[in-house]
Each structure stands twice: as structure tokens, then as C-alpha cells.
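A single protein chain has been omitted; all remaining protein chains appear in their positions.
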Amino acid sequence: MKDEREALAGENLHEECGVFGMYDLDGNPVASEIYYGLFALQHRGQESCGIAVSDTKGPKGKVYVHKGMGLCNETFTPEILEGLYGNIGVGHVRYSTAGSSTLENAQPLVLNYVKGTLALAHNGNLVNAPALRRELEYNGAIFQTTIDSEVIAYHIARERVRTANVECAVANAMKKLSGAYALVIASPRKLIGVRDPFGFKPLCIGKKENAWILVSESCALDTLGAVFVRDVEPGEIVTINKDGIHSDKTMCLANRQKQARCVFEYIYFARPDSVFDGVSVYHSRIYAGRCLAKDSPVEADLVVGVPESGNAAALGYSMESGIPYGTAFVKNTYVGRTFIKPRQSSRISAVRVKLNVLKEAVAGNYDR
Amino acid sequence: MKDEREALAGENLHEECGVFGMYDLDGNPVASEIYYGLFALQHRGQESCGIAVSDTKGPKGKVYVHKGMGLCNETFTPEILEGLYGNIGVGHVRYSTAGSSTLENAQPLVLNYVKGTLALAHNGNLVNAPALRRELEYNGAIFQTTIDSEVIAYHIARERVRTANVECAVANAMKKLSGAYALVIASPRKLIGVRDPFGFKPLCIGKKENAWILVSESCALDTLGAVFVRDVEPGEIVTINKDGIHSDKTMCLANRQKQARCVFEYIYFARPDSVFDGVSVYHSRIYAGRCLAKDSPVEADLVVGVPESGNAAALGYSMESGIPYGTAFVKNTYVGRTFIKPRQSSRISAVRVKLNVLKEAVAGNYDR
Amino acid sequence: MKDEREALAGENLHEECGVFGMYDLDGNPVASEIYYGLFALQHRGQESCGIAVSDTKGPKGKVYVHKGMGLCNETFTPEILEGLYGNIGVGHVRYSTAGSSTLENAQPLVLNYVKGTLALAHNGNLVNAPALRRELEYNGAIFQTTIDSEVIAYHIARERVRTANVECAVANAMKKLSGAYALVIASPRKLIGVRDPFGFKPLCIGKKENAWILVSESCALDTLGAVFVRDVEPGEIVTINKDGIHSDKTMCLANRQKQARCVFEYIYFARPDSVFDGVSVYHSRIYAGRCLAKDSPVEADLVVGVPESGNAAALGYSMESGIPYGTAFVKNTYVGRTFIKPRQSSRISAVRVKLNVLKEAVAGNYDR
Partner (left out) sequence: MKDEREALAGENLHEECGVFGMYDLDGNPVASEIYYGLFALQHRGQESCGIAVSDTKGPKGKVYVHKGMGLCNETFTPEILEGLYGNIGVGHVRYSTAGSSTLENAQPLVLNYVKGTLALAHNGNLVNAPALRRELEYNGAIFQTTIDSEVIAYHIARERVRTANVECAVANAMKKLSGAYALVIASPRKLIGVRDPFGFKPLCIGKKENAWILVSESCALDTLGAVFVRDVEPGEIVTINKDGIHSDKTMCLANRQKQARCVFEYIYFARPDSVFDGVSVYHSRIYAGRCLAKDSPVEADLVVGVPESGNAAALGYSMESGIPYGTAFVKNTYVGRTFIKPRQSSRISAVRVKLNVLKEAVAGNYDR
């Protein structure tokens, strides 16, 4: 979780959005499940969120979408969720960046193309997005957002004109994309999950009753009472249709020479109760703390973490070093996205509002 | 004005949106002027509104846009208008149709294309839009809205790749468009106004100090204290840049055989204080009432109009027939877009809430 | 209707709020009927509105109330109206004054006193309110609002300690009140209507099926499909309980020497389709126009009214003088309570935004 990072200004790391896709083969509506799933991914993005669904039994091409600035529980109401009727859908939470209104950049991106509708949610950053945009523009394309998802969608749309199905179009499009991406895509009759060839960003598969789930972090499966099935593999394209889940290994674009992971996922993006590619985030933090204790031993009365992600590392340091673990910071969990600063006088430090030192714990007389 | 029509359900006439463009050659910001202009066009659309501006002296391609569901004074605040910094811009009010969230359909449409940015606002309906959409999709296009403006924008973008300037791209694009359209388009350094070859929908030119205005109805010029210059001619493309206003007659695509006007503009879309192509809307209604009196004389005590657009016609009937003019309906002007109906009991007629008969005026003892 | 007055700043006439009370003897909920009634009284106040109801069959003292700043359709939703469950209730619309948040001044005033609950809505101004407040404070009273209703409520509460019923308490309290007031009061089992001894402010009685209504203007009865029964008389206390309507003439405090009416009701507060004390507001305006034509004849081409209340007077002038009636102003009905002025530049006159001259009608060539 990224609480300590919020204090830092000027950063521009967009990569840790969260994506969620679900296809209920029994035809039950998925919007409220996606809502809960996004709730569990909320730490990955607080700028905006959105859900798009369609009904695989209904008329092809009817997609319901709702997007908004802010948190899930600010954006969705029971009425809105009821209106999002369909058994296949994708959702997205977006990381809060500075800057003015960006509702047009909220995801999922919903569009019409040659074969009907497509709803697409993306986590990651393409390194060649600017070049791809220019190339498309020189072919008469127009862009209404500044998100990479639009570039990806264009490539899928153009490939789809000449390929047999949407999976093939996705596979062809991927050959042009460089960078980090985990995608969930809902076409009228299919749910598709994709992970870039290096596997930078996480994506895993879950199942709840007769519904398949694709989600950035496994912790969301716990929230839903779903079971973890497996991770999507780097370069893999997973397709869920009415017959179940499929993965054509011949289409897998995994980079055989090199695999890579976004280390910040383990350090602070992810929730500690998630597991990526077989490694528990919590244990990786405990382990990092143990390593630090071996590499950099110190004499001290107390090991404390900066909440939240630092706590597990501090616990690991304490385990390895034998120095007692303690708490030295109290976080004000009510300081959220909408924290406003009065103009009248700003003699108050924002850090102090968010995090207070527990003086009793660190004063000379620490009670051991 | 279209008050009497609101009572009718199920209509689907989108054509009477309102558009407004402004270019201040002295570099003053235009957002608040556009805001007032949209205010004067509000009767043409209450579903959504929007303003997009850029600064001709600033970095090319920086466009500020704000759109929202509802009326101008629900959508814009002084803070938002201040943030819309630029001396060239376009605005739009959209007619309220039934249906769920359509924020993505709000205009102006703002996009990036091969030559930077474009902001486009459209009033009218293309009859060949579905065919043009299909053709574009078969060429790999993606659509994020269901408005005709997106189809128009695509054609301009594709033409712009191979033409010398945006006016030429617009002229080439117009050759493919069939139907009614009045367009205002802001490119980074130009404001362009276009009217379809038949001249179905109105668009006129105004001037205020050193700023040029393009607007659907002349009444908005009065509101701004601007002067009416002339109507844009059918098929004409008017360009305003730093050197002033230009119109290349050789590019004019006017239909020489036939001109056509949307008769509903005169009957009830437009405000009576507007003048289209030299004809006063108020006088046209007076005249229609006079004609009706000649064609269909009746014996009566009183001529009354159904507010608002019917009042002028009733006055004309009264003038011609000599039957006294009176008032027989009281309209509740507080019944707006957001009028909600309680679910508890709906024994009340919505019509009665909106319009009450002035019994005293029409009862037997009318005071002549 | 008071449109022309809105242009004037600094006025401080609070007297024209609107009140509405209803008691359904069959036990049906009245909130949505009160909502529609307030809608019809909306021209009397746009600052705030509120509804308070209780259930005469339910536990004594359970009152549901909802108040808010703004118009009825901004304040109430179907959900809120459903939550206002009860067959007896009062509502209020308050005139929009300048000044900051005044939600605490919104009515009805709901309170607990010695005999349970009381909900009170007031139209008018007490001239001796400041003196009464001081006297109460010297007896240990506390005031949480600045509205006269609170002063009235205190007097009723103090009288109720020593009187047999609430009507007597009201009658005793009235002896201390000087000024203009029309009151509707809901006690747990009774609805009470009161008009001051001079009869300054209007209040009339209506009936719809088995429900009794007390309301400021008769036009609201039309909206509800209710029938007009009669005006409450000056100084009269009308009581509605489960047995029907009652009026103890011995309690009537009418001023026998002098009656008085608020002339502004006829001139512009009221809707033209209302009738006060037997006089039609519309006819009174026609008549005023006729009188003016006799008193002040002029030579002219056209008689026009300043909308809205001026239109009927202009028609009367036209009838009497024989000078044709016409329209010369177009009002922008979208300029409402929430009209904001951009700070960027205020070169636009607010009057021009609200009211435009119909130049075609008044230019030299007026089409007669």
C-alpha cells in the first residue's frame, strides 16, 4: 500500500492502476461483484474508477458504462450498479495524479469498432505510445484521450479488420506494443486477459461458482469469496467465452530470454495479502526486512515501520535482529483524496496532519 | 422556444442544439463570453453543455475543456471559467433526450489529430452518418461516442493528412456529408464556421470590439452586446484567424438548385428575438397567425396562445381577425429539467403542474 | 409573479413566503401532495423549502422533516418524499434573500414542547418581533434562528402550559403578535390555519377527496386537482381534526375597525391564476391597466408589459385605450437562483442576460 508515498509531490508513476474482469457463465449480473473487486483494488488508484458491462445473452453491442472521478463508493450508487446490467464486464481504478479534470481519461475505454463494441481496462505504461500515436495520426486517426488504452484499442481495431477473431487481433496488436501492460477486455461474447511478454504487471485468474475473474491482485479474490486459480503468464492471452476458459499457447508472446517484475508492486503498490507469481507480498516484505537486518545491523531499542507498507519490513528486521518491534507513528486514516488545505493560514504541515509521532513510544523511557 | 413541446414524449429530434464560437484578436479570454452566449442559447438544449478554449499565443495544442450534464449555470462555476484560459474557443448546448448517462456525447468534441488539436461543436443531423461510420470502421476506426460530430471529425482528420490547411480539409470532408449541419471548429490558430449546402440550420456572424463570433441565433449577440454582421451562407466556410475573417467563395459548396430551411426553427425552436437569413422569428410567427386568421376565420371572444411560441401567432391572429388577444394559461417556469415525480402517488398530472388554465379569463363572464 | 423585481438589489421584503398544510382524513400520505403544492407556490420563494409530516394514526410525536436550500425539485427526491410518511403535514417555500447559509432559518419550524411536537410554517412579518424576543430572553429563552416563527412558537408553547387545547394557546398567543401572518400548524392530531386580524396575507381552504388543504394561493389547488372551499377569514383560527373542519367564531380575533390587504400580492407576488378574498389577481391587474389608461392616456403605437406580472396590466391598458397590445421583451427563463457571474470579465449586464428587447417589435416599422 502506498500511503507513505502520498507525501511526496511531483511523482508521475501511473503504472499501478487496477483492473478487474468477470464473466458469469450462468448469466448473473456482475456489476456489483466488479464493484467489490474494485473496492479491494482501491489502493492502486483513487483518481477515477469505472465499470462497463454487457449481457452475453442480450443484443450484441449494448454496453452499459459508468465512470467517475474519485473513489468507488463516491462514484457508484445501488441505482447505478443496478443499471449496469450484464454478465460480462470489466472495471478499473486509476491512480490519482495531479492536474485538472481528467474524466475523459477514466477507464474502461468503451468503443465501437468493426465488430461491435469493446471495453478495455489497462494497467501499465507503453514506452512506445508516443511513436504509435504519431503513426496512427498520419493514417487519419483521432484521439480523444491521452491514455495508452486508446493506442492499444486502435491497434486491436485495425487488426480486427483482417483477423478471424479478437484474440488474434490482440495477439497481432501486442507485437507492436512495447512496455508494461496487463489488460482485461470485454467483447460482446468474450472476456480476454493479457499480460505483457515480460510480465511486468500482475494479472491473475480466479473463479467464483460458475464465474471467471481476471484481476490485478489476488486479495480481491478473497474479498469476493472467490478462489485463486493461477496467474496469467507473461505474454499469455487468456480467453473466457461461454464454453469456459482457453489459452492458446501458440499465441503466447512471452519473452523467453528475460522476465521482469515491477519491484514497486512488492515494495509498496500491492496489498500485503496479495500473492504475485507465487510470491506473497507480505513475505517478500518480511524477507526484505530480514535482509536489511543482515546487511545493515544496528544497535537500537526498537524497530518501527513507516505505515503501512513499512510495517512488514520492520517486523522482518525485528525478527532477524532480535530488536523489539514497536509502533512509533499514528496515521490519520481520514486524510484522503479530498483533503483540502485552508488558504487562510497554512502554518500546519500536511505531514503532521497525516502522521503523528507516538512520543511515548520513542521517548527515553521506552517500556520494554 | 419549445416549451409546449416538452409535454410530448418519445420525440427524437436532436437537431436543435446550439453552437457558439469566438476568437478575440486582442487576446482576451473568451470563456465567460461563450458562457453568456450559451446562456442565451439554452432554450436550444438542456441536456448537456460544454466549452473548449485554447490560447492562440500559447503553446499549440493546449486545449482546456469542460463539459457537464445539465444547464450552463449548473455546469460552470467562476473557478471553472477562469481555468478555461484562451482567446479562441467553441461552446455547445445539447437538446435533452431521454436515456441514461450521455456525458460522453456532450460537445464540443475535443481531439488530437495529425496537426494538433481540434474542438468541434455541431448542430444538425447527418442522414448518411450510419453509412459513414461503417465505412470508417472497415478502415480500422474506433468510435467513442454516438454523435455525428465524431464522424465529421474523422473525415476532417483523414483529409487533413493530405490537404494544405484545415479549411481545405473541411471542404473535402463536406463533400461526403449529407444532411443538416452548422459547425463551429477551433483549431490551434483558427476559428471556422460552416453551414451545410442547403442551409438547413442557422449560423450567423457577430462582432464585439475586436472579437469575432459565430453563433446559432442572433439573440445571443444582443446578450453579449455584440453587433450582428451577417449570416453564414449555405455551403460557406468562414475562417477567422489573426488577420481577421475570410471566406473563400471558390470553396463554397452551396446547393445552387435548392435551398431549404428547418421550419421548426421559425415555429418553435428559436427565440422570437432572433433573425435568420433576414427573417425575424417574431414577425414570422405574427405572420403565421395572420395567415391562419385568413385561412381559418372563426367567431370567438378571445385569442390565446399556448406559451411560449404560440403567443406571437395568437397575437397575429388577433391583429388580423380583430378578436381580442388575451392570456389563458399560466406557466410554472420552475418546472425544469430536474422536475422529479414522487413515486408515492402520482395522482397529479404533470401537465397541470406545468400549465394552469386561467379560469377567470375564459369563464363565461370574460371581461372585455 | 415577481420576475421584474429580481433585477432590483438590496430589497428586503420577506413577506411573500408560501405555506401549505394538508390533513388526509383517510390516512393517505400527504408529502407528495404537499410537494406539488409547494411547486405551485415556488414563485413565492426560492431560497429554501421544507416539508414536515406526521401520522395521526402513528405514535404521537413522531415527525419527519426535510428542509433544504433551493427549489423544491432540488431539495426533494422520490426517496426523501417516501421517507416523509404521514397523513398530516405542512410545507413552506421561503423567499430568496441575499446572505450566507441560512438553512437554520428554513421552515417549517419543528419543535418539541410540553404537549409533544409542533410543526409551524409562517408567511408574513411581525412588527413587534424584536420586542417579543427581548422579553422572552429575559425569561431565559434561547433562540436558534432569526425567523419570526420561533417567536410565535415560543408564545404558543408558553400558552399551551395553561390552556385546554392548542387552538386556545394559538388564540392567546395571537393577542401578543402584531403584524402580518398566515400560519399553518401541524400538531400530532390537528392541522391549524391562522390569518392575522387585518388579513394582510392570504390563506385559503381547499378540499381534495377526503383531505383538507390550507394554502397561501388558490392556484395550488388547481395544480392538485382540489376544489376551492373558501378563504380563511382575517383573525380566524381554523382547526382540522379527524372529525373534519371547525372554526370557533368566538375565538376569531378579526379587527372589526379595519381590514388591510398586502397590495403587492395583487401587483406582483401572486400568480395571476390565484383568487384572494374573492378578487382574481388576473382581473385586478387587467383592471389596474384600464385605470391607468383612464388616468394617464398616451398616444402610442403599442402597449407592452414587462414580464411577467406587467403583461396583464398592459393588456388592460390596451383594452381601455384601443392601442394594440404587443410583446417587446423576451425573457430568458433559464436564469434562475443559481445564476453565476464569471469573475473573469463582467462586461455583460445581468439585465441583458435575463431580458432582451425584441427590436423587431419596437423598431420604426412595427407591423400593425
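Going in written order, the chains are labelled A, B and C, and every chain counts its residues from 1.
The working rule: a contact is a pair of C-beta atoms (placed from the backbone, for glycine too) under 8 Å apart; a residue touches a chain by one contact, two chains touch by 3 or more.
It should be emphasised that the depicted structure is a prediction, and the values quoted were computed from it without experimental measurement.
Looking at the complex as a whole, the chain kept out of the display touches A, C. Touch with the chain that is not drawn comes from one residue among C:C17, C:L109 or C:A293, which is C:L109. The residue touching the chain not shown here, chosen from C:A141, C:C252 or C:I267, is C:A141. Across C:V90, C:A157, C:A220 or C:V303, the residue that sits in touch with the chain not pictured is C:A157. Listed residues A:P130, A:P297 or A:P324: the one in touch with the omitted chain is A:P324. Listed by residue number, the positions of chain C touching the unshown chain are 64, 66, 83, 100-101, 103, 109-114, 118, 133, 137-144, 150, 153-154, 157-158, 161.
For chain A, the list of residues touching the undisplayed chain reads 28-29, 31-33, 35-36, 39-40, 42-43, 46, 71-74, 76-78, 81-82, 219, 222-225, 271-273, 275, 280, 282-283, 286, 311-312, 315, 319, 324-327, 330, 332-336, 338-349, 352-353, 356-361, 367-368.
What we mean here is this: only the chains that are shown with their structure count from here on.
In a homomeric contact, the two copies may use the same or different surfaces; for chain A and chain B, over half of the interface residue numbers are shared, pointing to the same surface.
The most distant chain from chain C is A, comparing centres defined as mean Cα coordinates.
Averaged C-alpha coordinates put the centre of chain A at 55 Å from the centre of chain C.
Rounded to a whole number, the gap between the C-alpha centres of chain B and chain C is 37 angstrom. Chain geometry summary: the mean Cα position of chain A and that of chain B are 42 Å apart. Touching of two or more other chains is recorded for no residue of chain A.
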